[in-house]
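There's a structure below that I have some questions on.
A protein chain is absent from this complex, but the other protein chains hold their places.
Chain nomenclature is as follows: A, B, C, D and E, assigned in order of appearance, with residue numbering initiated at 1 for each chain independently.
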Amino acid sequence: MTSPVPAGADRRIFIDKQSPKAYHALVQTSEAVRGVAAEAGLDRVLVELVNLRVSQVNGCAYCLQVHTRAALRAGDTPQRLGVLAAWRETELFTPAERAALALAEATTAAADSAAQDIAYAAARAVLTDDQIAAVIWVTVTINAFNRVSIMSRHPVHPEQ
Amino acid sequence: MTSPVPAGADRRIFIDKQSPKAYHALVQTSEAVRGVAAEAGLDRVLVELVNLRVSQVNGCAYCLQVHTRAALRAGDTPQRLGVLAAWRETELFTPAERAALALAEATTAAADSAAQDIAYAAARAVLTDDQIAAVIWVTVTINAFNRVSIMSRHPVHPEQ
Amino acid sequence: MTSPVPAGADRRIFIDKQSPKAYHALVQTSEAVRGVAAEAGLDRVLVELVNLRVSQVNGCAYCLQVHTRAALRAGDTPQRLGVLAAWRETELFTPAERAALALAEATTAAADSAAQDIAYAAARAVLTDDQIAAVIWVTVTINAFNRVSIMSRHPVHPEQ
Amino acid sequence: MTSPVPAGADRRIFIDKQSPKAYHALVQTSEAVRGVAAEAGLDRVLVELVNLRVSQVNGCAYCLQVHTRAALRAGDTPQRLGVLAAWRETELFTPAERAALALAEATTAAADSAAQDIAYAAARAVLTDDQIAAVIWVTVTINAFNRVSIMSRHPVHPEQ
Amino acid sequence: MTSPVPAGADRRIFIDKQSPKAYHALVQTSEAVRGVAAEAGLDRVLVELVNLRVSQVNGCAYCLQVHTRAALRAGDTPQRLGVLAAWRETELFTPAERAALALAEATTAAADSAAQDIAYAAARAVLTDDQIAAVIWVTVTINAFNRVSIMSRHPVHPEQ
Partner (left out) sequence: MTSPVPAGADRRIFIDKQSPKAYHALVQTSEAVRGVAAEAGLDRVLVELVNLRVSQVNGCAYCLQVHTRAALRAGDTPQRLGVLAAWRETELFTPAERAALALAEATTAAADSAAQDIAYAAARAVLTDDQIAAVIWVTVTINAFNRVSIMSRHPVHPEQ
């Protein structure tokens, strides 16, 4: 691989290429979770907002590029995506989206059980059991992909 | 004002309306800083990236909406803005933008002098003295507006 | 400038000298805010406590020197200033001072909206609308000066 | 389920039971990763140390119980497990274990790219490419199970 | 002293050897506190759980080794010790142990007065005044020994 890397970057192993069996199984998990989310009636836009917000928190550039594209394709707007980092302070997101984003942040911050109690109780008031489970599964999966891409330093190329 | 507010929000004083003289003076400062940035040869897109990144760190929804619009108008793309939260890990931003973003984050994290030393040294290698001063001034100013809007809880309405 | 600097310090641009128009406008803002605070009936000592506490949190040595002098001149005591860093745990500060200090800390910690909700509600019970706006404006302004001095590394010379 | 829960615990959805397809796929991933680790020549004890340390950082009681049992069965001692939380400061762990633990902590702290650079460079000196990939995969997987169990609040019963 | 030290460790002064009078007085304090705990009716296992949890938080390997041994000798099990880092999320610890662990964590996090208020109120419901005082004294003392051993980098040798 000879593509340019950002300043200070040393070469990394692409762990998806290095261990294709593990990566393949994670992709299968992701597809199962996509099915779980669809069956629970979660909107595609909501799922992509969760993917984006978790990727912001974890700092995964590659996943932000992939899921910005997916969110726009699913019909979300550059304006809403631009405000997502401060979603709590706006009227732009629906109650279901707000409940899902809070639950996703709390799941990502694994050690913060107080935040989890608050987010969980709020989610109960807005989402079904299937939807709560699905949002947590989406969050678990994007957390996994974030770590794969961050540790592999998957490159982000400009769109053409 | 009777518009709906997010869950848990109580009414806040709009400190810009409550103290118009102070607000007017801050707007004047902002205009002076805009002049400083232009004279130093800072690109409008770079300035908006700084405004956006600081507003992400401080969690100012109102400022994110305003400056997302400004950045798009200045020619930046939804894709680059989507990746901004993890700018360090990508090839999407120019050396000048990277230096400015690092300096802006370090200036915002006022108490972290180690981060400031690193960002400052990196900026020295890429930006002129006037540009370094201008980036810090832009950061100081957006930090001020972030606090005005956050504490006033300025509402964010959907675009039409 | 040839004065000695602390260990590890490299030379910095004084951004107030580099961009005098921006600095002049910020000083004007500061004077407007001083007027706002006086008109709201905020005591000079309370204003200096806010300036000092924010400067402690942000770690601005230059501002701590300037405002320690101002607080002593306004009639505060070395003992109260000595305890200021733990003001929450004492009986030394008045209810108005306590409300202002909590609001100032919450405004400074821009991203912590939970702390803002608590501090805001507490301030409502003790301060007028004009005073709340004034305390936030004082905090916004000292945050700006802190960042100017920290990034310029304004030197602190012993008093004679 | 009628078993007692800790103070403050409300009932949670077991997301593994709620979405068995997703859980099944994650278990398959875990088995693929186990194979990857074995082929890379990673010792079972090393793998369990990674599972335990990540579960300590994330605060997953259920996973700590499961992997304490597994680590003891694999031949590790109560004494080493007792010191694991401060592994960096001891001579009790081998260079390979130390490299793996540092890499696991850095992978878990997704947003800390400076820690990742340091841990990655240290791992390069001690582990093969296959082993580095395997340690990251083990860490990605235990992070996923941690979040499943934490958000489901899987109960931990005393051993008999 | 020629014993091997962990990677990156430079030689440190053993401050207990360097200042034997101070160390002797601290050991006397520790013995007084042991008496206070016994008179208050605190179980030896509970005291060792406090010693271990504080040593985990502070990252003292030497103290973890010493008190893992003491806890096992006092009758606690490798399984409970393995779960201790996530004690809040389990049913494995008694109400008195849970109250003591919360109080110990809050005492160790000296600056977090909100956590102290919560832990103190919870302890009131379960422990006597003498027991609360004793748990705090145990925590103060192990915090002191943690700092002595961490700064001296007391070595941890494998058990034989």
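To be clear about the criterion, a contact is a pair of C-beta atoms (placed from the backbone, for glycine too) under 8 Å apart; a residue touches a chain by one contact, two chains touch by 3 or more.
The structure displayed is predicted, hence computed values, not measured ones.
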item: Contacts of chain C with the absent chain, listed as residue ranges; value: 3-7, 52, 55-56, 59-62, 64-65, 67-69, 71-72, 77-79, 81-83, 85-92, 95, 98, 122, 150, 153, 155-159
item: Sites on chain E contacted by the missing partner chain, in the whole complex; value: 8, 10, 12-13, 15, 18-19, 21-22, 24-26, 28-29, 31-33, 35-36, 57-60, 107-108, 110-111, 113, 116-117, 120-121, 129-130, 132-134, 136-137, 139-141, 143-144, 146-148, 150-151
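We adopt the following convention: only the chains that are shown with their structure count from here on.
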item: Separation of chain A from chain D, taking each centre as the mean of its C-alpha atoms, in whole Å; value: 21
item: Multi-partner residues of chain A (at least 2 other chains); value: 59-60, 88-89, 113, 150
